[in-house]
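Heads up, the thing below is written out as structure tokens.
The other protein chains are all here in position, but one chain of the complex has been omitted.
Here the chain labels run A and B in written order, and each chain numbers its own residues starting at 1.
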Amino acid sequence: MVLEIKGLSKTYPGAAQPALSDVSISVPAGQFLVILGPSGAGKSSLMRCINRLVEPSSGEVVFQKTRITKADLRAVRRQFGMVFQQFNLVKRLSVLTNVLTGRLGYRSVLRSLFYSFPESDKRIAFECLARVNMEHKAFQRADTLSGGEQQRVAIARALAQEPKVILADEPVASLDPKIARQVLGYLRQVAKELGITVLCNLHQVDYAREFGERIVGMSRGSVVFDGAAGDLNEDVLRKIYYDNVTAG
Amino acid sequence: MAAVLPARPGWRLHHIVVAAGAIAFLAWCADGVNLRPKEMAGALPVIGEYFARMWPPKWEFSAVLWKPALETLYIALWGNVIALFIGLPLGLCAAGNVVKSLAVRSAAKAILNLLRSISELIWAVFFVAAVGLGPFPGALALGVNFGGILGRLYAEALENIDPGPVEALTATGAGRLQVIAYAMLPQALPQFVTYNLYWFEVGVRSATVLGMVGAGGIGFELVTTIRLFEWRECGVVLLLILAMVTVIDLASTYIRGRIYGS
Partner (left out) sequence: MTTSLLAEEAQRGTQRLTKALLWGSGAAAVLWFTATQIGLNPAALVRGVPFMLDFFGRMFPPDLAHLALLRDATVETVQIAVWGTVIAILLSIPLALLGARNTTPHIVVFHLIRLLLNALRSINELVFALIFVAAVGLGPFAGVLAIALHATGMLAKFCAEEVEGVDRGPVEAMQATGAGRLQVILFGVVPQVVPAFVSYAVYRFDVSIRAATILGLVGAGGLGFSLIKTMKLFQYHQTATCILVIFVLVFISDWLCARIRARIL
């Protein structure tokens, strides 16, 4: 198990209901795990609790047999690549520099302040761009790219970290279907090639069925289903999407 | 059948009270500054006459004006450079997304406010007493005052950036300084440049009067011509200032076009 989530709970200050209730998931290395659920199900909160962008209220996350704590977050975070719904590239910087920012976790602060990266980092960056077929646009500014292209660069940025796990938070919600499938395809392919574990938040059932090896269904902060894509039948979907009662 | 029209929100009592209050306030202010319609009517021809005395301008006078005019530009330039060195660190400390500590932010904001509130002319008087006459105290005065102004603008620009890339870079394991350098500053940079160009222009205008208190620039010549009632020479100085500011304005627009166009 590369990642074990144990009893994770999170209630945001001032909120009536918890965002996460006692979530436990064990993830073997190399799996493409889809977390499926409507908006508000707690998928984003779960992901951000894993790499500690958000502090969980209780529970723990164990990564490669070590508990994740507040100490040495930098070293832990660079093992987790993250892909966002809004791509979150720095628009004014070039595609190459954006991918290179994935290496910042490994570089000393001083040298990176001068926008100077070693040759080895640049090599890694170009290779990651090649994996998503974006190396021909390496020197363009990020905001000259289309949505799908920006997301591919974002994936390359995550890959540049040489991560063990990629956390993809609704990576295709802003893209139209054909491009969305292409991006998810890239994600699955590179993960397989490099043996990276992927946790992918999705709210689209058909994408989940198509790309997920294993699906964890969430509704209102709790896990309501955990199984293979093939087991995703009508009853399960009803539990995820239409039930108004929290799982007892 | 005629449709029923919705009732128009007419003049309510509190509208009338506010309007009356505003008029009373304006009347009180006018009284305080001796602003009376008769005075205004009388003043305008007098002022017109004074401006008429500036025509035709005594062009020969411009020979002695070139050095002070250039000095004015240099004061504005160095004023802005000093303002950058004062404003950028303070601005960074005052931005809510850069520095977490409320104490540090409040201290930075307080300093910036103090620097801004005191007019550059007053700073100029102060610096002239401290380092002597000349354009140097003028540049210092401008730098200190504009540092306060620019610092606050920088802080606002930083607080208004898209937080998405900031979150993304934090998630890669980048340290705080790296996140600031790669996600925050690149986003805020166009705004910074715009502010600096605009305030350089303002600086030139401000620098034209610093000479009044001995802080260099064309202000001294200007004041002298007015005090000696040399109106035709005064006209030349004013035209020169107008020309300087216009040229700077055009150059600034051009530079801004190049930056945003790229």
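Convention: a residue touches a chain if its C-beta (ideal position, glycine included) is under 8 Å from a C-beta of that chain, and two chains touch if they have at least 3 such contacts.
Just so it is clear, the structure is predicted and the values come from calculations on it, not from any experiment.
If you put the hidden chain back, the residue from A:Ala29, A:Ala75, A:Val109 or A:Ala130 that touches it is A:Ala130.
Of the listed residues B:Tyr50, B:Trp66 or B:Tyr254, the one in contact with the hidden chain in the full complex is B:Tyr50. For chain A, the residues touching the chain absent from view are 96, 119, 122-123, 126-127, 130, 135, 138-139. Touching the omitted chain from chain B are residues 25-26, 28-30, 32-35, 39, 43, 46-47, 49-50, 70-71, 74-75, 77-78, 81, 113-114, 116-119, 121-122, 125-127, 129-132, 134-136, 138-140, 205-206, 208-209, 212-213, 216, 222-223, 226, 229, 234, 238, 241-242, 244-246, 249.
Basically, only the chains that are shown with their structure count from here on.
In whole angstrom, the spacing between the mean C-alpha positions of chain A and chain B is 47. Residue ranges of chain B in contact with chain A, taken from their complex: 164-165, 167-175, 177-178, 181-183, 186-187, 189-190. Per the touch definition, chain A reaches chain B in the complex via residues 51, 53, 73-82, 84, 86-93, 97, 101-102, 104-107, 109, 112-113, 115, 154, 157-158, 161, 167.
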